[in-house]
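The structure under discussion appears below in the form of structure tokens.
Removed: one protein chain of the complex. Kept in place: all other protein chains.
Note that the chains are named A, B and C in the order they appear, and that numbering of residues resets to 1 at the start of each chain.
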Amino acid sequence: MIAKIISEVEKLGRNTVTIRFRWDQEVQPGQFLMVWLPRHSEIPISVSHTGPMKGITIRSYGETSAAMIGLREGDRIFFRGPYGRPFDTKPVRKLIVGGGSGMAGLLPLIDSDARGVVSARTSSDLLFADRFAEGHVTVVTDDGSSGIKGYAIDGLKSLPLDEFDMMYVCGPELMLKSILDYIVDKPIPAQFSLERIMKCGIGVCDSCSIDGKQLCTEGPTFTKEELLGMHEFGTARLTESGKRIQIGRH
Amino acid sequence: MIAKIISEVEKLGRNTVTIRFRWDQEVQPGQFLMVWLPRHSEIPISVSHTGPMKGITIRSYGETSAAMIGLREGDRIFFRGPYGRPFDTKPVRKLIVGGGSGMAGLLPLIDSDARGVVSARTSSDLLFADRFAEGHVTVVTDDGSSGIKGYAIDGLKSLPLDEFDMMYVCGPELMLKSILDYIVDKPIPAQFSLERIMKCGIGVCDSCSIDGKQLCTEGPTFTKEELLGMHEFGTARLTESGKRIQIGRH
Amino acid sequence: MVHIDTAIAGIQLSNPMMLASGILDENGYTMLEILKKGAAAVVTKSIGTSERTGYKPPVVVPIQGGLLNAVGLANPGIDNFRDEMKIALSGNRPVFGSIFGATADEFLQLGLKMEEYGATAVELNLSCPHVAGYGTEVGSDPVLVEDIVNTLKSNLKIPVFAKLSPNVTDIVEIAKAAQKADALVLINTVRAMSIDIHARKAVLTNRYGGLSGQAIKNVGVRYVYEVSKETGKEIIGVGGIENAEDLIEYIMAGASAVQIGTALYTQGKDVFSRIAAGLVEFMESEGFNRISEMIGVAVE
Partner (left out) sequence: MVHIDTAIAGIQLSNPMMLASGILDENGYTMLEILKKGAAAVVTKSIGTSERTGYKPPVVVPIQGGLLNAVGLANPGIDNFRDEMKIALSGNRPVFGSIFGATADEFLQLGLKMEEYGATAVELNLSCPHVAGYGTEVGSDPVLVEDIVNTLKSNLKIPVFAKLSPNVTDIVEIAKAAQKADALVLINTVRAMSIDIHARKAVLTNRYGGLSGQAIKNVGVRYVYEVSKETGKEIIGVGGIENAEDLIEYIMAGASAVQIGTALYTQGKDVFSRIAAGLVEFMESEGFNRISEMIGVAVE
């Protein structure tokens, strides 16, 4: 494992923090780490800050992420990586669509020109909407507590998709699915970053697979075209035990 | 093991052959191979031809070397290496002193200017005396069947040692010892290549050691100065079992 | 003309390579993909009688020369595995159902289900913890091994493979206890552990784990050789195979076919086609026409 001293912990709302640490390793937007919290577990977390002072942004969902957001400056962070296929960042005019903590992995893509759709269940869960240039972001919440009331897709509908070179999407799989369905016959190219259970991060345990591809090595980013051919996308996944279940709304 | 097809076997007298094979590996004069003959044994043999078409020159002493000289064109040769510290070949005016099969490892050093003293028990055991330029070699045999009757040292005595930049010596240890004793207070620099039992060739088994140095990794070449400090040089060695014995004339 | 097809327990394989149990074989679609990538057959993840989530991660740790794993027998339970078998079998290549249990009865129950699901053979994973003995595995008790193998052989129609553990004093004794098996699979992982010196703690949640990959190749070759020599049984070799040379070493030590696991991590999924190409090249240059001519040639 790589061990680094935490130089800063920034609180982002109620249940989310960004942990910063110096690590001189090239990491590309879209890649992730397997972050280990001894005596808890090891979980996949995207790199939200890819400069020399790296950062990861963690939202508390369960046991391990809850414990991780309690880490403090001076504590150690243990991880392995970087893993995964990064986003292709060459396209110039970017449209960034993030749901919930999915925005963490999209943060490194935000430049002054980027346009964003940031969605969450409720206003206090919105992440990184403030990082876009003024007037460049559309906010959407399930409960309407901020911005448009609805789902990410509702934020997208008002945008001129043909003005972008690439759409980048990250969030719950059903959100990704609804967006893929929406753009399937539109000319905009898109890359999606998926999340599934990840136990190994290196392509051996099969817990993260979708249609025979491993999210951890061949993903987590996939293009629109790649996802279109997949039966399991938005329909089925395996649980921690390996049991096949239908995908429900997170 | 490296396996190569033998392209040629050249007979050099009664009990000595040179085996040639193509091997695109840089080998320096003075280095050796651990040559394996399946169902027999594995023995250290110097590289006598260091160009792309490598060669080793083997004299039959015992079980394995006797079997090796029976190898034929088209057979396979198995070995690992190259091992050992090579000779320093920068010095220009070379004096080459070889006893018996010790000439094999000196062959790559012979250039058109080199001067040689080639010794052997008897005329038919002389090796590579014909590879020196005309008039550049002094032949010595124990029984006087060719050249001077005596030991290598007797061939040396008539030579103007101060005309050489380096002396290179290889042969039985007692021959080396007598030469070292002879040149100890003379200004000529010298490098000696030693032979002891070698079981591993890579510095672990301790069978080839002399004063704590391993012939296979720190030798087999040693300078005059290095040998001068060694108690075991010319006096003691370990047998195959590891038993300490005095060194007798081979 | 070189032929790289082979057979094990009467089952034809288009080449000697199959996917090892526990690596990329929990999801039926992944097994299909591995078959497409050139594996002649796949072995499923080891399946037990009931659903288990296994240990919390870290369950796999990359180390020098291989992997350490302690997945904790995570599996959906045999009843939930029917779909995955169906998907995998749609590849029209052999699918071997790996099963684990603590008693002969558990193994039998699982074996019958695998047979019902259409498994081409069952592979008995004898490396799960032995309830009776402390720190040892089912596979280290020759009486239990014999009971399990014989029970399955008398009740199943499909071939039965017994996968043995290297963590025993005398593997020949265990191999003889498993002699009714149609083939032996050698070896499972070697007991090992990794400590993180900064965390001052074992990395695997289970602390102890199994070592796989290059580090154990020569251990596997040794067991295949010894068991082949002492029992003459058909053997599937496994442990650290990463290239054609490794595969040939196992074949010459007495294996009729091999399994590949950790190399999916170190070499990627093209490992099957790359090894197949290297195998053909070797056989051509060495004058072998069929795999059968190479099996056990080094054994003496």
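Some notes on this structure:
Simple rule for what comes next: contacts are C-beta pairs under 8 Å (C-beta built on N, C-alpha and C of every residue); 3 or more make two chains touch, one makes a residue touch a chain.
Here the structure is a predicted model, which is why all the values come from computation and not from measurement.
The hidden chain, counted over the whole complex, makes contact with B, C. In the complete complex, the hidden chain is touched by one of C:I216, C:A276 or C:I291, namely C:I216. Residue-level contact of chain B with the missing chain is found at 1, 3, 34, 36, 38-43, 76, 78, 80, 199-207, 209-214, 231-232, 238-244. Although one chain is not displayed, chain C still touches it through residues 63-65, 68, 133-136, 140, 167-170, 172, 190-195, 197-198, 200-202, 207-208, 211, 214-219, 221-222, 225-226, 245, 248-249, 252-253, 282, 286, 297-298, 300.
Here is the rule we go by: only the chains that are shown with their structure count from here on.
Taken as a graph of touching chains, this assembly has some other topology, since it is neither a line, a ring, a star nor fully connected.
Averaged C-alpha coordinates give centres for chain B and chain C that are 51 Å from one another. Look at where the CA atoms of chain A average out and do the same for chain B: the two points lie 67 Å apart. Chain contacts: chain C has no residue touching two or more partner chains. The multi-chain contact residues of chain A, meaning those touching 2 or more other chains, do not exist; every residue touches at most one other chain.
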